[in-house]
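There's a structure below that I have some questions on.
Note that one protein chain of the assembly has been removed; the remaining protein chains are unaltered in position.
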Amino acid sequence: MSAFVATFKRDVALMWTGGGALAPVGYFLGATMLVPLAMGPDRALLEAAGPPLVWIAAALAVLATLERLFQADLEDGSLEQMLLSPAPLEMLVLAKGLAMWCVVGLPIALAGAPAAIALQAPIELVPAIVLSLALGMAAFIGVGLVGAALTAGVKRGGVLIALIVLPFFAPPIIFGSAVAVGDAVAAALSILAGCALGATALGPIAAAGALRLQAE
Amino acid sequence: MLTYLSNPQRFMAFSAWAAPLFFAAAVIALGVGLPWSLVFSPADYQQGETVRIMYVHVPAAWWSMGVFAFMAAASFVGLVWRHALADVAARAAAPIGATLAGLCLITGSLWGAPTWGTWWEWDGRMTSMLVLFVTYLGYIALWSAIEDEEKAARLAAILCLVGAINLPIVHFSVEWWSTLHQPASIVRSGGSAIHPSMLGPLLTMAAGYLFLFGALVMMNMRAAIFRRRVESARARGGEA
Amino acid sequence: MSGSGPFQDKPSLRVESLTLKRGERILVRDLSFVAAPGAFVEVRGGNGAGKTTLLRALAGFLKPSAGRIVFDGAEEPSLTMHYVGHLNALKGGASVRAHLRYWAGLFGVAERDDEALSRLSLAAQADLPARVLSQGQARRLALSRLVIAKRPVWLLDEPAAALDAQGRAVLAALIEAHRADGGVVVAAVHEALGPAPSQTLTVGV
Partner (left out) sequence: MIEGGWTFVFGAYGVTFGGLGVLAAVVALRLRHWAKRAKALQL
């Protein structure tokens, strides 16, 4: 079993025993619920402006899960052991990100279907919205790895992570919300895929660099 | 030049006279630029007197991006060659860049109110500037949250470099986004078609901003080096 | 390096005029020593004297401010060593066996949980989550990494912390067997571990 697979399996198992996607998905749906409460139940208004707001809820739900991603490994010494693995730290970070995408990202993307419907998205757009959320989650998690690694040594760094990571959320949210309102769906989806790819490639490199410093 | 100044002692000797000199140059340039832009330059045939806001707004936009580029370069040097003075420089520049970005947003809003009829327009440039401003805030917040200064410098440098990759991406995304959402209904002078009579005051103001940045970043670096000396002297005193 | 035979390449550890700083404070100044195959180096010194810092530098986590750390006969230092620090690197939610399997994967070796369980007498706890282990059991689980992946250089920071007499005997046996195979042990200790050290370094003062 390679170090990549071992790390992936372990993180999936740990996240699963820690409640899995229950809390993030619950948070996602709860935040979506607040939107019509804030906008008023007017269907026409929701139809016009509601669906892109699933992206705000999704971004918040991811942010909330990032804080402990590396902090726990730093505090309990697991990070030191990761540094002694034959696999480069970048690969192990990627494995952790992938685990998070599977346990948290995908369920949120799937929960995006009922959320988008509740916000009056046209039903034929829902599959595209779910797909865009799945891609967007990969982009969010890719840059989220960097934010989590940079703040791993900071106690109660949740707000700091959010502040650091939010500027990086801008491009996926822009293209994701274009999908949600049905504008240039194909183009937006392919750019979103590019964002996801870029974040997945660069995020682990920057995060691993930060984690090596954290271990000093 | 840069390698020469990379030694802290030499930097201190240089900045001791260079910082006041830059400051004086900034005062002169802004002192000339202020009446020039406010009184002696022509009003715009479309925008009237409000075009004068350009002379404070556009240099702020230019240098808030320029300062970030400076920080990214310093971060790169600090990260690759582990150069302490480069870390100090990057950190010293951040509050100045953040101030410029903030001023750019406020003056942009004050310009938008009479010309576009709104205090805030989500156009490409203002949105990108807002993202830049938030990036500055994140950078400063990360620096102040980490106690170990050496570690803070390295981590902030990583953030700065990643941010430097992000900003052009944000810019292009926002451009794409605004063409999607609003047909180009907003006409805005300042940009490609600029009258030569406006160029003089604009460049003078921009030079003033640049000199001021040079002076302030050196002063901030001097303060940081003095502070480090004080702290290390105390640490030695504490051990004895 | 499979099986329990001696190490083919027998790396030794060489430290040349090493200086380590923590912030502005110098913790280790101009330290040199050589640990040949089979050596057991005891590192002594008061609390905060720099024992941990020295071990972390040997592990490669910390960059020395001067001097060199050389692993002769090893291409990639981080693959030749084990580091057992103050922190046990345990996850409360994962079982003892899950830890052993994860470490085998992390270090890229074949799983040998049963051997590790019996040598560290953790067989009865194999399926318990780590959060219910006693401190001594948790420490033994951390030490089991030494058995799971055969690596020639062991860096141990207070390895006997929280261990009872039986645990100490297990640790002493592990160290003796490792030395007999030609491995190197560097251990920061408060009191003697049992096996007689081949040399003692004192840091701080």
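First chain written, first letter: the chains are A, B and C, and each begins at residue 1.
Assume a residue touches a chain if its C-beta (ideal position, glycine included) is under 8 Å from a C-beta of that chain, and two chains touch if they have at least 3 such contacts.
Keep in mind it's a predicted model, so treat the numbers as computed, not measured.
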item	value
For the chain not depicted, the shown chains it touches	B
Which residue of B:47, B:75, B:173 or B:204 touches the chain not shown here	B:47
Touch with the omitted chain, as defined above, among B:57, B:91, B:154 or B:171	B:57
Absent-chain contact - pick from B:40, B:81, B:122 or B:226	B:226
Chain not shown, touching residues in chain B	23, 30, 34, 38, 44-50, 52-53, 56-57, 60, 95-96, 99, 102-103, 106-107, 110-111, 113-115, 212, 215-216, 219-220, 222-224, 226-227, 229-230, 233-234
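The rule we apply is simple: only the chains that are shown with their structure count from here on.
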item	value
Chain whose Cα centroid lies nearest the overall Cα centroid	A
Chain pair showing more contacts of the two, A-C and B-C	A-C
For chain A paired with chain B, centre-to-centre distance based on mean C-alpha positions, whole Å	31
CA centroid of chain A to CA centroid of chain C, Å	37
Chain centre separation in whole Å, for chain C relative to chain B (CA means)	49
Residue numbers of chain A (touch at least two other chains)	216
Chain B residues within the chain A interface of the complex	131-132, 134-135, 137-138, 141-142, 145-146, 151, 154-155, 158-159, 161-163, 165-167, 169-170, 173-174, 176-177, 180
Residue numbers on chain C that touch chain A, as the complex places them	56, 59-63, 76, 78-79, 81-83, 85-91, 93-94, 98, 101-108, 111, 145
Chain C residues within the chain B interface of the complex	23-25
